[in-house]
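With one protein chain removed, the remaining protein chains of the complex are shown where they sit.
On to chain A.
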Amino acid sequence: MSYQWDFSPVLTRWPLLLDGLLNTVKIAAIAIVFGVLVGLVLALLRLSPRRSLRLPAAVFVEFYRNTPPIVHFFWFFYALPVVLNISLDPLVAAVLALSTQSGAFYAEVFRGGIRSIERGQWEGAKALGMTHTQLMRRIVVPQAATRMVAPFVERSFELIKTTALASTLAYGELLYQAMMVNSETFRPLEVYTAVALLYLVLLVSCSALARVAEARLTAYR
């Protein structure tokens, strides 16, 4: 164990890594927005009284929850374009994979939150003459939303970690940039340790932010 650590070749290439970090944040932000949209649609479908809407949504959600994300990435990047006869940019393919996958998980978060509101409250609101929209907007959603915060944050955390898979499609996020730096410097120990620490800093600061947000959103309780 006489290895001489030398971070200087890595540190001089910090613009490459910063670029990667920004791309990681970018892809995560886009995927969270689209994931929430996909999740909302799926949750509404799964809560629908009609079986013909519930069933396909359930199959979609279960399929995504029970297959590895790397398969989704490759499927969107290599398989889908062949079928549709188009070509997809790595960023687009990665966002598609991430947002459909996390959409499936978000759908469960939303559905769980809404279903956690007791039947009596629905009945009470109906008895007061509220329409379905009114009772959702005034009674159910405000209460359900606070219960959704913690699982929502957890899923978003998983999403940020999953963005590293975009490197397998050669999208220039943090891990891919690290591979580039490694091929220039031949210092895998320093490069991958530094990048792991960058991820750690990113995720720990996200979780600190999330804690503040959670405290505020659930302050009235």
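Operating definition for what follows: a contact is a pair of C-beta atoms (placed from the backbone, for glycine too) under 8 Å apart; a residue touches a chain by one contact, two chains touch by 3 or more; residues count from 1.
In the analysis below, contacts and distances are computed from a predicted model.
**Student:** Given that one chain of this complex has been left out, which of "RNA polymerase subunit sigma-24", "Acyl carrier protein", "Glutamate/aspartate import permease protein GltK" or "Chemotaxis protein CheE" is its protein name according to UniProt?
**Tutor:** Hidden chain, UniProt protein name: "Glutamate/aspartate import permease protein GltK".
**Student:** Can you say which of A:Asn23, A:Ser99, A:Thr162 or A:Gln177 touches the chain missing from this structure?
**Tutor:** Answering carefully, the residue with contact to the hidden chain is A:Thr162.
**Student:** Even though one chain is hidden, which residues of chain A still touch it in the full complex?
**Tutor:** On the chain A side, contact with the omitted chain comes from 1, 3, 62-63, 65-72, 74-75, 78-80, 82-84, 161-165, 167-168, 175, 178, 182, 188-189, 191-193, 195-196, 199-200, 203-204, 207.
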